[in-house]
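Before we start, here is the structure in question, set down as structure tokens.
With one protein chain withheld, the remaining protein chains of the complex are depicted in position.
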Amino acid sequence: MKKRLSSLFAIGLALGAALDLSAAKKEVNLFGWSEYVPQDVLDKFEEETGIKVNYETYASNEEMLSKLLGGAAEFDLVQPSEYVVEALVKAGKLEEIDFANVPNIGNISPAYMHRPHDPEQKYSVPYMVGAISIVVNTERVKEPVTGFRDVFSGKYAGRIVSLNDNRELLTWALQTLGRDFNAITPENIAAARPLLEKWLPQVKAFDSDSPKTKLLNGDVDIGIVWPGEAAILYREDKKFACLLPVEGSHVTIDSLVIPKGAPHKAEAEAFISFILRPEISVLISRAFPYTNPNREACKLLTPEELANPASFPKGVETLPTFKAIGKAAAQVDKLITDLKSGS
Amino acid sequence: MAAPRASTDNSAGAKREPRGIGWLLLTPLLGWLGLFVVLPTAILFVYSFCQRDELGQVVFSFTWSNYARIFDPIYLGIFGRSLWYAGLTTALCLAIGYPVAYFIGRSPPSRRSTLLLLVMIPFWISFLLRTYAWISLLKGEGLISSLLQAMRLLTGPLDILYTPTAVIIGLVYTYLPFMILPIFTSAEKLDNSMIEAALDLGATPVRAFTQVILPLTKPGIFAGVLLVFVPSIGMFAVTDLMGGARVPMIGNVIQNQFGQARDWPFGAALGITFLALFAITFWFLHDRGEVRR
Partner (left out) sequence: MSASRESASGGTEVRKPADLPSPTVQTHPDTQLEWEFRHSQPPAPPVGAPVLGETMVQLRGVTKRFGSVTAVDAVDLTIRKGEFLTLLGPSGCGKTTLLRLLAGFETPTSGEILIEGRDVSNIPPYRRDVNQVFQSYAIFPHLTVEDNIAFGLKMRHVPAAERRERVEEALALVSLAGLGRRRPHELSGGQRQRVALARALVCRPKVLLLDEPLSALDAKLRHAMQLELKHLQRQLGITFVFVTHDQEEALIMSDRIAVIHRGRIDQLGTATEIYHAPASAFTADFIGEANLLDAAVVANNGVTAQLQLGEGAEVSVRASAVRPGATRALVSVRPEKIYITRTKPAKENTFKGVIEEEIFRGAMDELRIRIAGGLQLMAMAANESAHEHAWHKGDTVFCAIHTDDIVVVEQK
């Protein structure tokens, strides 16, 4: 059939096909947290740039590392937390980002830039940040709760839900003791042990997946939960008071990075630049009310949204961050496993 | 003379090792076993002697340390508790499952399939859904608690969710069918005249049970025990969901190594030890003739 077409038409077709082919090549493989990138943002990006986003998700940094380092799939963009960024940078697993392609990096608040995990800000761009929040059901708990000491005073034994995260648990104890939570030393572990020994039995359930459910159901009255979950609880019902513990806190900076050898680096940078736009970033904030590091986007939020104490806790921007602890993770795991077994 | 010779040839042929076409027919199975059982186990075995780097990647440098770490009292204690929980679960499954399986196996064939279906139906629903259903049943304001309080059997709310009791309930619930089905198969095969013979020979119903029914359903019991004990010892989801992740079992420890702790070599060592324990137990029981029939 083609043979009977005029040559001109044939050339036109060939050109079209070539264009089509280049369009097909335009794609970006995003490996991100589950429930972290709204679908409408992905749709808008595809619509505008013609770059197809292949969005794959993970539920933990560790799961992400397994897949990323396993090398089974080639990803162009990943969303690790800051201490994982640090480890990846050290291991030389990341591409430097060409910031000429990301001119709007200036939208990010300087408070979240040049942090220890990426001091020169060469490899990562903050996506969303947040600090773990204590949530109190004020209908059930009348006394003021200000921090870990109050939560674990013993008064609320069996009424607490906690994240099931060994490093967080140790961090809270070290903060309560005024110690450096990034120093996983035998002394620190020994010091934290008696405190955790007292705390852990008071927890009714450890849950990292959906601790908010237990609070909403009234199974528990106090929770130590992810900031996003806390913000949703507060949004649902103002009886849930959210606060940063007085003993101290740390901020998690989830960043977009480009793994070494990413096949679509330019498209990945285009995506980063796209989500840095205030009008796009604000969509993410609305879907997932974490702390938005994009100060231009924050200007578009309503006062009510900005007043959510879990999304925008006071002083969050100055909080320290996690450092990579590497093999010391085994010590943490052992400590918590031991304490849970003993309880 | 030709006929008997032919028949001896046949019987010899029946016992012959598979060869030629036999092996060909076995290829898919062997391939499947090799690819999905032998190979992963071999990888696990190799990993168990490796180390991890800062990023949690497996580094191929030989060490015994993973195995040495298993002998840390912490992990031994968890092993012990896992054995205890799994043992209790198995015992409860046997106590609850045996009468059910026996009853189904001895009921008229027309009714058997219906009864079996009733055992199976809950398992058409996703495990997570069923577990969450149990959570809402068991919680303080849940159905069971309210019912017991309404019946004045309890003064306060039932407080067993996120306790070991809840874990055991969850485990028993999850694995009960694995106890019922093999025992059912044994009970179904049990010739009624065996029981009648026992009674006829002067055995009271109790003795007929202990002397004849129990020994003859032993293959089913053994299979059921194995099918319940092995997976329940390594279970982690029930411990997390119904136990509130408060008391870890060995399954949780292993899961942690492949997740949060990113210590695959240690996880592999735990897995291999686990496997070896079962292999030894099975071999021991088999050697004593418990598994043969």
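Chains here go by letter, A and B, matching the order in which they are written, and residues are numbered from 1 within each.
Quick note on the criterion: contacts are C-beta pairs under 8 Å (C-beta built on N, C-alpha and C of every residue); 3 or more make two chains touch, one makes a residue touch a chain.
These numbers were taken from a predicted model, which means no experiment stands behind them.
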Chains in view touching the one left out: B
Sole contact to the chain not displayed, among B:Arg81, B:Arg106, B:Arg130 or B:Arg207: B:Arg207
Which residue of B:Cys93, B:Leu216, B:Met242 or B:Ile272 touches the chain not shown here: B:Leu216
Contacting the left-out chain in the complete assembly, out of B:Ile74, B:Leu181 or B:Ala198: B:Ala198
Absent-chain interface as seen on chain B, which is shown: 191, 193-194, 196-205, 207-208, 211-212, 215-216, 218
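Everything below uses one rule, namely that only the chains that are shown with their structure count from here on.
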Length of the line joining the C-alpha centres of chain A and chain B, rounded to whole Å: 38
Contact set on chain B toward chain A in their complex: 52-57, 72, 74-75, 77-78, 81, 139-141, 159, 161-162, 240, 244-248, 253, 256-263, 266
Of chain A, residues touching chain B in the complex: 60, 62-63, 65-66, 69, 87-88, 90-91, 93, 158, 164-167, 200, 203-207, 217-219, 324, 326-327, 329-330, 332-334, 337-338, 340-341, 343
